[in-house]
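The structure's right below; bear with me while I get my questions together.
Apart from one protein chain that is not included, each protein chain of the complex appears where it belongs.
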Amino acid sequence: MSITPGRLRALTRHRLFWPLALLAGLLLVAVADNPSFFSVRVQGGHLYGNLIDILRLSAPLALIALGMTLVIALKGIDLSVGAVVAIGGAVACTEISQLADQGSASGVVLAVGAALGLCLLAGLWNGFLVAYVGIQPIIATLILMVAGRGVAQMVTDGQIVTVSSSPYHLIGGGYLFGLPFSALTAGAVLGLVALLVRRSALGVLVESVGGNAEASRLAGIKSRGLTLGVYAFSGLCAGAAGLMISSNIAGADGNNAGLWIELDAIFAVVIGGTALTGGRFYLGGTLVGVLVIQTLTTVVLSLGVPPETTLVFKACVVTAVCLLQSPAFRHAVTSRLRRAGSRPPGASSTHIEKPEHEHEPDPTEPTPREVQNT
Amino acid sequence: MSAPLTSLRLAARHRRGYIPVASTAVLFLALLAAGNSRYYGFLEGQVLLNLLINNAGLLVLAVGMTFVILTGGIDLSVGAVAALSTMMVAWMVERAGVPPLLAIVLALAVGAGLGRLMGHMVHDFGVQPFIATLAGMFLARGLCFLISTESISITDPLFATAAQTRIPLPSGTFISISVVIALVIVAVAFGVLHYTRFGRGVYAVGDNPQSAELMALPVRRTILAAYTISGLCSALGGVLFTFYTQSGYSLNLLGTELDTIAAVVIGGTVLTGGAGYVLGTVLGVCVLGVIQTIITFEGTLSSWWTKIVTGALLLAFVLLQRVLTARRTSAGS
Partner (left out) sequence: MAPATPVLEATGIVKDFLGVRALKEVDFRLFPGEVHALMGENGAGKSTLIKVLTGVHAADGGEIRLQGTPVRFTGPLHARAHGVSTVYQEVNLCPSLSIAENVLLGREPRRFGAIRWKELRRRATELLARLDIDVDVRVELGSQPLAVQQMVAIARAIDVDARVLILDEPTSSLDREEVDRLFAVLDRLRGDGVAVLFVSHFLEQIYEISDRVTVLRDGGLIGEYATAELPRRDLVARMLGQEPGDLEAEQHRTSRAQDDQNDQAPFVTARGVGRKGAIAPFDLDLTPGRVTGLAGLLGSGRSESARLLAGADRADQGQLTVDGAPVTLRGPRAAIARSIAYLSENRKADGLIPDLTVTENIVLALQAAQGWARPLSARRTDELVTRWMTALDIRPRDPSLPVRNLSGGNQQKVLLARWLLTEPRLLILDEPTRGIDIGAKAQILRLISGLADDGLAVLFVSAELEEVLRLSDTVAVLRDRELVAALPGGAALTVERLMEVIATGENATGEIAPGEVTTGEPV
């Protein structure tokens, strides 16, 4: 288990270096614009400040991205998390709004339990379609993506259900030990899951099935159960995120809660270095990806730019990441640079790897894509 | 009604690919019958024509999506590209004084260009269609906001005319200009898909990309063209939407990509590519429209039922496709 300094450096370069650099860059921009961006003050026993805000607001995304990381590691995708977020919030808020005493902790616990239970069921449904019916993940989860919002609206009867329950408010907007409760929860879940997948054999089995499904079958891995469990977990995470979001705004909006959050989650996973083609997954990388996305939103807000323009930035980042992961693109870039007679500036630091065996670009050469097909 | 039924029956005997479309047709007729038995005036000509009037834009988007899905891809950017098109047209006409027709042409060109870029990402760089078009969706929505975060209403008379002109049909019914444009697009798409080598190539590429390559078909050109067509159709759908609303707004058509995909799949196109019909897509759009109409007529039913029913139909058709492909695999080996 010894890690040489050289390999450590290579590892840092390859996975976390760029996401972290991106994060640092964003924070630098923010601080240049507003020197007090980093300031954290204590007010009423709670910590306040932009950094704390980033932590608090990234909690739901962190949970969803956590589930998404495992799903993607299995070579899957879960498009339904946004809809499940809406369902989770809708069920909890509707239940709580019907309580005689919205402040009753036991009532809130029951409501939260019901919401999480339903979301777990949603995840199981996805897992069932993928593992047992054999529908492609993107299509299987698309079904719930479409229908789920309808279910959420049905639960809230098309209204925005508002609640004023202090125990419920704790989940998404409250503080514990001076820190945002939601961030603590997300951190705890992330830590527990990291511990679970790395201390048990779960992580390696997931990576194995995602890396080579047939080899895993022959090695005796029960991939169906694993798939079912991972999708169920993703549903559960989305439900918990839904609780946080609805708790934070003290209400459930079936239409808009969790809108596009599946895309943010996928981006976070991709930025964190987990490939969409399955296999190795990196929970730490996903966390950095989540922070990048939330920081981006916060920084853009603090710069006074219309927040919606973050979309353009996200599009560019995800395009860049996908292209850098594409062997065809890397091949094209390296051969173009070589033709220009110059080494790529800092080739290793831009994730451009030299093909194993260099050969001159030849118009009749099969492209890598064709080679794969043959 | 009997002639199409006969030809459907004939078709079913020859091509199992017709089964989903036939199911959609039956579903559509059943929905109409159900509506008619419950509500007075449901089968009135104008109610049916309103299906088209209200869904002309969706129909155009779905036609573009059909091309992409037939090649085995997916295009999540259609709603965003359409919204971008509404913004561009509105901004150019109202703020920049560009002549409306030129503005429309420019918007169409931008849509097609975005589609082509996504095609390059998908084919040349092997990025999964879903991710490539997701990036396209974010880009297009972001560009909308860069133009303006506010809604821009269009005062140019051309748009008012386009919105209000009623093209009369027999017995007092009418359709809108958008419907005519959408139907022309459907007819052109039908012709292209069924009567040109490119169209057949779209099917072949989606059915089995390796085979298509070995059968010496122009795979790259076909995929690029399919995404370009989808981008173009999205932009055109956006233009039709401006006829409908006479404004451009960044948050227009949110989630339309899901409705579009649902319409295509319910119309019998297989999500893994290679099988489906653009006329099936028309039926799919009509089914979604009828469901909406029934829910409106019902009054007590709430709008979210549309989503739930759409999801359920999506599930039913995906399962149907699964059963059909499973049967084919077992017949083949």
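Chains: A and B, in written order; residue numbering restarts at 1 for each.
As a convention for this text, a contact is a pair of C-beta atoms (placed from the backbone, for glycine too) under 8 Å apart; a residue touches a chain by one contact, two chains touch by 3 or more.
It should be emphasised that the depicted structure is a prediction, and the values quoted were computed from it without experimental measurement.
A.B. asks: Which visible chains touch the chain that is not shown?
C.D. replies: A, B
A.B. asks: Touching residues of chain A against the unshown chain: what are they?
C.D. replies: Given the touch definition above, chain A has residues 1, 3, 199-202, 204-205, 207-208, 211-212, 214-222, 226, 279-280, 356-357, 362, 364-366, 371, 374 touching the missing chain.
A.B. asks: Could you please point out the chain B residues that touch the chain left off the display?
C.D. replies: Counting only chain B, the missing chain is touched by 14-17, 191, 194-197, 200-201, 203-204, 207-208, 210-212, 214-217, 270, 274-275, 328, 331-333.
Throughout what follows, only the chains that are shown with their structure count from here on.
A.B. asks: Between chain A and chain B, tell me the centre distance in angstrom, where each centre is the average of that chain's C-alpha atoms.
C.D. replies: Between these chains, centre-to-centre, one finds 30 Å.
A.B. asks: Show me the residue ranges of chain B that touch chain A in the complex, using the header's touch definition.
C.D. replies: 74, 121, 124-128, 130-132, 134-139, 141-146, 149, 209-210, 213, 250, 254, 258, 261-262, 271-272, 302-312, 314-315, 318-319, 322
A.B. asks: Which of the residues in chain A come into contact with chain B in the complex?
C.D. replies: Against chain B, the touching part of chain A is residues 77, 133-136, 138-140, 142-154, 157-158, 254, 259, 263, 266, 270, 276, 306, 308-316, 318-319, 322-323, 326-329, 332, 368-370, 373.
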